[in-house]
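Here's the structure we're looking at; comments come further down.
Heads up, one of the protein chains got dropped from this complex, but the rest are sitting where they should.
Chain IDs A and B follow the sequence of writing; residue 1 opens each chain.
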Amino acid sequence: MANEIWVLAEHQDGKVKGITFELLSGGVEFSKKTGQKVVALLLGSGLEEATKGLLPFADKIYLLDHPLLSPYTSDAYESALLPLLKEHQPSIFLGGATSIGKDLFPRLAMRLETGYAPDCTELSVDEEGRLTVKRPLFGGKVFAEMVFSEARPQMATVRNHTFLIHENLGKSAEVLSIPIQLDPSSMKKKVIQVEKSSGERVDITEADIVVAAGRGIKGPEHFKIIEELANVLNASVGTTRAVVDEGWRDLKDQIGKSGKNISARLYMAFGISGAIHHVLGIGTCKTIVAVDTDPNALIFNYADYGIVGDLFQIVPALTEELKKVLASEG
Amino acid sequence: MALDFTFTEEQEFFRQTIRDTVNRMIMPRVKELDEKEEFPWDLWREFAALGYLGLRHEEKYGGMGTDTITQMIFYEELARGSCGFFMSVTMQILMGTYFIGRFGNEEIKQRILVPAIKGEKIGTICFTEDQSGSDLAGTRTLATKVDGGWRINGRKQWITNGPIADFATVMATVDPKLGLKGLNFFLVERKTKDRDGFVSGQRLHKLGSRCSVTGELVFDNVFIPDENFLGEEIGKGVQYAGEILNEVRVMTGMSALAIAKEAMEDARQYANNRIAFGNPISKYQLIREKFAKFWAWYEAARTFLYKCAWMIQNNIPCTNECMLAKYHATEMCMYAVEEAMRIYGGNAFCTEYPVQRYWRDAKFLLYGGGTHEVLCDYLGRVYCKG
Partner (left out) sequence: MEIFVLVKQVPDPEATVKIKTDTELEIENKYFTNFFDEIAIEAALRLKEKFGGKVTVLTADPKRVDALRRGISMGADEAIQISDPALEGSDPFAIARVLAAYLKDRSFDLILAGRQAMDDDSGIVGIALAEALNLPHVHSIIGLEVDISRKEAKVIREVENGKEHLTCPLPALFTCQKGLNTPRIPLVMNVMKAMKAQIKKLDLVSLGIEPSKVGSPSIQAKVIRYLSPPKRPPVKMIKEEFPDNVRTLVRLLREDAKVI
């Protein structure tokens, strides 16, 4: 049994994703208590650049390089990871609560008959390396604290921005290439096309800052002012179910129970009344700002800062003010 | 062990399904339906396609043949949405097609009832006239026997679906001097180039239930064949009216429940969030009393109405009970919509908030199925007789 903390690394076009750096940083924090080594698992094809990116963040990198591992399919990743997990049985195995983590981890946990907690928003360990997690239920109305049995690894997928990225961990990872045999005939699914959303913005579940507008925007053409604000903040743009149902914005931008949960550091809601299914999607955002014309809007019950005002007046002024302030810092 | 105040699992499932259907099809449009004051043909057709218009009728005509309690559950849930749509739908399901289903011959049922259940032909019932509403004996629309049929003369007012109706069940008198004994029901269709019938008169603009189009129907010496007489024999009109009125009154009571509930749930949300003098107003006693009174009254009204539905279903005579339950539920609703407006304070006056719509829609309940003044006079007399 390897007394190690393993992290499934995610990467795109050679760049390691933020969530991976967050999980590795978190793992290193844990290791200060437990003395465990932190290992990044990097799967894919043509991984040189990604490996370089990971070196300062882990003690070890297990490199699984095989053409069938790119693009991601659960078949291929499962075939590659299961023998390793069975052999080493690391203490903890973490992944992002992403389209990969949420897809793969249930299968691994089922096969390995170990414990798995999805979409965790808080994690901690004791000296023995026993993991405790907190995760939201009922859309976030209640949280559950969970612990694991003796089975190893203790598995969890973690929401974006749960851990902070620590730049200077003082690590230089040892890179180990793991030879893998993958039988192409057992890779049942085939990815035939990857369609990227238009626009440069990061997915709202991954974004540091999200600005959103609801019904108060009164029409799709007015989203322009929100986009301009997002440009200044390098933010992503979200919206509510009401706007998506009207057809003004795409479903992928929807924040809320039947849309996406976001965990941004800063969330700004403009013209959003604060219906329960929306606010449940923003619960884990660190700082929330709300602007609405209705002083009784429910959103103010969930915000840190609020302004009763007209977004059409506030948003452009906010953009201008931010431009000034951010420019002045150089 | 007799007394069982629960619904069956199947009935709860049915209720949930109707509730969900109303939430999806109707709720998003209630404001628009109220503002436009137009009959919502697209919604009507979508709704008809689901099959609910056949709720009361036999399967052989495309109906569902459900029991009374199931029907009342349906009405209670439907009325939560648009009151106007509720009125048009229930007119089609119940009053407008009841007599056709009961007394029409096979040809009439095929020609009229089958398309009505599909929502293709719109029906209505005609009681009210200019000078007579609750006072049925004051009916002046005349039915004169002629060779092979009847001639109908008169004008009917306040006809739900009137402006768009294809057929109507008309209450007319064969002789005003006979009073109640002269009343009978006749099927009259809209005048076409091939057939004599009624024409539309003036359209009414209403305070509430605005998407349900209401107006006058004019019967200008209209000829109808013998088979259009709806009844077993002449003179039983009032008796038949009594039979349908039980159901109509309980149904009206159901809409009173739904409107009251929606209004007070709305008011509750408002009261819990509206801050005045540093607290949500739901913390103040005078506000709380309103909710408490409503709640007690509502529970009683609901229990009573379902008891009446149960009595109808079990063929237990319940004319008085149905009148009482309708009266009781409506008075409760009047209280609820009034208090909901008061809870909203000044905001009640603003049409952006839905609370005023409940208040407007609810008003028709005071006279649908008989005005309260008439009902109370009757019921008081019955009570005093011992």
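FYI, contacts are C-beta pairs under 8 Å (C-beta built on N, C-alpha and C of every residue); 3 or more make two chains touch, one makes a residue touch a chain.
The model shown is predicted, which means the values in this text are computed figures rather than measured ones.
Student: Out of A:L55, A:L84, A:I165 or A:V202, which residue would touch the omitted chain in the full complex?
Tutor: A:V202
Student: Write the list of chain B residues that the hidden chain touches.
Tutor: Touching the chain left out of view, chain B contributes residues 9-14, 16-17, 20-21, 24-25, 49-52, 54-55, 64, 66.
Student: Across the whole complex, list the residues on chain A that are touched by the chain not included here.
Tutor: Here the touching residues of chain A are 71, 73-75, 98-99, 102-103, 106-107, 109-111, 113-119, 134, 136-149, 151, 154, 188-197, 201-203, 205-206, 209, 233, 251-252, 257-259, 265-266, 276-277, 280, 283, 286-290, 300-309, 313-314, 317-318, 321-322, 325-326.
Quick note on the criterion: only the chains that are shown with their structure count from here on.
Student: How many angstrom lie between the centres of chain A and chain B, each centre taken as the mean Cα position?
Tutor: Between these chains, centre-to-centre, one finds 54 Å.
Student: Which positions of chain B touch chain A when the two form their complex?
Tutor: Touching chain A: residues 273-275 of chain B.
Student: Could you pull out which chain A residues touch chain B in their complex?
Tutor: 296, 298
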